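Data block below; observations after.
One chain of protein is taken out of this complex; the other chains stay put.
The block that comes next holds subunit A.
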Amino acid sequence: MSIGLRRGLTTLSCRILQAVLPPALQPWGWAVRYEAASIQDDTEALLFTLDSLSGLLPRAIAAHLLRPFAEGLTIMNLLDGTMRRPRALGILCAIGAALLGIVYMVIAGAPLRYFGINIGALGIGLSMLGMLGHAASADRRWADAAIVTMAGALLATALLGAEVDGAARWVNLAGLAIQPSLILLPVVLVAFARTRSATATTGIVIAAVAMALQPDRAMAGMLALCVAILTVIRRDRHTVIAFAAGVAGFAATLMRADTLPAASYVDQILYSSFDVHAGAGLAVWSGAALMLVPGFVGFSRDPHNRVVYAAFGAAWLAAIVAAALGNYPTPVVGYGGSAIIGYVVSLFALPKLTAVPARMGGRTEDLADRSPSDPDLFVALA
């Protein structure tokens, strides 16, 4: 056997050992690899490595097999991983809230097609989020253009949308009445929290005008509360302008009567659900609370992006409060696909990953941190 081949087999055996060892034992893989590299005799080095491989292989296999059963570890890792991914957490919350909404509707005896529409909306929202996540870049100009475009769409809806009892909030699409403000406004607000440029501020002013024109107190209130919180957290010229526009828009809606009656399984269900059944009430309130979880978790765990989570939380809190106080759609847990789509799509504006570093582990991870790098071995084996 040639010298080169023996050294090659030694390296290959070391790589196999490192590939099979669990993360906690990786430093020992490096230890064997470097020790073999320091052995002058090629045959000795190969035998040393092969024997180490055969000795450690059963331990590595056992560690992999036992990992799922490590007490509490898997659940803790899953929980920690989810908490560090606001979008993923938001998706879970959206699914949970929508399912709780269906529980309410089943107990309340809502028509079967309502469930289908809510589930369909959840699917559409998740698909849109998936497409946006892959297609859109984090470029600020892209965000600015998107905010202005969405605000323009809201204005167009206010001017040209389908009208019911003096309110023009809907667009008829494939036989369904879509409420663009519930889909677009939360995205606009959370995106504005991230960019806050002159262009984005213009978009907020346009959106405030659109809300005031309808009038839609719920959505105008969402806009006003959101920019008010942004102003408190991080005041700058753009936020102050947006705040002024938001307050003016909300004030305009308060001065005009909103005479729309409550729709079954859509409006006024936060309190009425308890009249139906305690389980229905619990489902509605739990679902509503679930919607706020990504904002709370992100706000507490990711100090670098607090303003974004605050905007997200404020937007959906305003929607819930509005639904509690007036005849406005109860988001996600009430019948109506627009709020479900809007909630899921607004997750797009959240950071994918919190800035919190991974929890540092114990002694084995410290050992891994101290392990030398791969290039050292290249030098040694050269």
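For this structure, a couple of remarks:
Just so it is clear, a residue touches a chain if its C-beta (ideal position, glycine included) is under 8 Å from a C-beta of that chain, and two chains touch if they have at least 3 such contacts; residues count from 1.
Heads up, the rule we're going with is that contacts and distances are computed from a predicted model.
Not shown: a single chain whose UniProt protein name, out of "Sugar ABC transporter ATP-binding protein", "PadR family transcriptional regulator", "NH(3)-dependent NAD(+) synthetase" or "Sarcosine oxidase subunit delta", is "PadR family transcriptional regulator". Touching the chain that is not shown, out of A:T10, A:S52, A:Q214 or A:T253: A:S52 (per the contact rule at the top). Interface note for the absent chain: among A:A31, A:I233 or A:V276, the touching residue is A:A31. Across the interface with the omitted chain, subunit A contributes residues 25, 27-28, 30-35, 37-39, 48-49, 51-56, 59, 367, 370-372, 376-377, 379-380, 382.
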